[in-house]
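All protein chains but one are shown in place.
The letters A, B and C name the chains in turn, as written, and every chain counts its residues from 1.
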Amino acid sequence: MTTFTTTRRVEFGDTDMAGIMHFSNFFRFMESAETEFLRTRGLSVSWYTADGVKLGFPRVSAACDFQKPARFEDVLTISVTLEKVGEKSMSYRFEFTNQRDEALAVGRITAVFCRTIPPNQIESLAIPADIRAKLES
Amino acid sequence: MTTFTTTRRVEFGDTDMAGIMHFSNFFRFMESAETEFLRTRGLSVSWYTADGVKLGFPRVSAACDFQKPARFEDVLTISVTLEKVGEKSMSYRFEFTNQRDEALAVGRITAVFCRTIPPNQIESLAIPADIRAKLES
Amino acid sequence: MTTFTTTRRVEFGDTDMAGIMHFSNFFRFMESAETEFLRTRGLSVSWYTADGVKLGFPRVSAACDFQKPARFEDVLTISVTLEKVGEKSMSYRFEFTNQRDEALAVGRITAVFCRTIPPNQIESLAIPADIRAKLES
Partner (left out) sequence: MTTFTTTRRVEFGDTDMAGIMHFSNFFRFMESAETEFLRTRGLSVSWYTADGVKLGFPRVSAACDFQKPARFEDVLTISVTLEKVGEKSMSYRFEFTNQRDEALAVGRITAVFCRTIPPNQIESLAIPADIRAKLES
């Protein structure tokens, strides 16, 4: 199990009229944390190979439990745990805390390794050994 | 169990560079379908009482399984089922299909009846009988 | 000059902690109105030709003056006027009113006809006669 931690600030445009971060933005924050984790491994959520083939990790499921609201200008710490790397898919767990160390939310995303067949078909593939090695490094 | 159906079109700004609707927008679409369901019952997701008390249904959990991508200009049919009304919370199930009747995604949201104590504390409350009656009508 | 009118409701997720529609969403609403206008002309903001060439109308400028706020559940009427079709570009004006006929905002977008050269170069082109004819119909 690999754990990675990053932070992201709640912007004004992330809030809603309830005065808190709109719940959908927790999913955006999960994705940016995932992307940053992948970047530290030399990977991404979407890229082109030298041959022009588009590869990436679209999601097949996403979930989040909300315990306390995130507020404007809060700096959220997002802890990313890569819980499982399967044949084609991988599962992340995300824990959100604020600058007062209060637990705000716990999320999960399962992503599948896919290539895009132009113009827009998407096909899942076994995760290649080199990518797997980077994920588990 | 109450079921309600609405539609919403995938806009250009809802898509991402994978050429499909960004997964976070399924959660926005669930919320707009929930809001529309509540509106047909004379309710909302956030409102003020005559006394200036702010009430609403913030979410405590949200989840979605993605089967097929939604694409730009697809008209999604969103079927909303109110599966359970508890003492303080209620649980919805959302089924997304496109204009070719392909199943795209299944989502769930659990929302809790809350009032906002200014400036920004949020407290859960038992769902009042009149609101419960409208929900179950 | 061609004028087209559509409506769109302000969703909860479109609001911010000021209790009004976040200003950036006026730009999203302009784009969805533009897309709907183009659709009535048999056009789109982004599409593939039969040969797999990606064409579209990316924006080169966008502006909006805000007079009154749009609020949750307001149904906005968006009037789209195609003010000018130049050699490569076209300019729209958008007027927003709410359900009480209050003027909320006036926006402008200039879009340029472009093709995408894979993987991701964008080149502007003269608007072809058939597309121009549809725009001016």
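Here is the rule we use: a residue touches a chain if its C-beta (ideal position, glycine included) is under 8 Å from a C-beta of that chain, and two chains touch if they have at least 3 such contacts.
All values reported here derive from a predicted model rather than from experimental measurement.
K.L.:
Sort through C:Gly42, C:Pro58, C:Gly86 or C:Pro128 and give me the one touching the missing partner chain.
P.N.:
Residue touching the chain left out of view: C:Pro58.
K.L.:
With the missing chain put back, which residues of chain B would touch it? List them for me.
P.N.:
Within chain B, the residues touching the omitted chain are 12-13, 15-20, 22, 24, 48, 52, 54, 72, 118-119.
K.L.:
Spell out the interface residues on chain A facing the chain that's missing from view.
P.N.:
Counting only chain A, the missing chain is touched by 9, 11-13, 28, 31-32, 35, 39, 44-46, 72-73.
K.L.:
Applying the definition given at the start, please give the residues of chain C touching the unseen chain.
P.N.:
The list for chain C reads 17-20, 23-25, 27-28, 31, 46, 56, 58-67, 69, 71, 116, 119-120, 122.
The working rule: only the chains that are shown with their structure count from here on.
K.L.:
Give me the C-alpha superposition rotation for chain B onto chain C, in degrees, nearest 5.
P.N.:
That pair's rotation angle lands at 180 degrees.
K.L.:
For chain A versus chain C, which are copies of one sequence, does the interface use mostly the same residue numbers on each side, meaning over half shared, or is it different?
P.N.:
same
K.L.:
If you average the Cα atoms of chain A and of chain B to get two centres, how far apart are those centres in Å?
P.N.:
23
K.L.:
Taking each chain's centre as the mean position of its Cα atoms, how many Å separate chain B from chain C?
P.N.:
27
K.L.:
When the centre of a chain is set as the mean of its C-alpha atoms, what distance in Å lies between chain A and chain C?
P.N.:
31
K.L.:
Two or more other chains in contact with one residue: find those residues in chain B.
P.N.:
28, 31, 46
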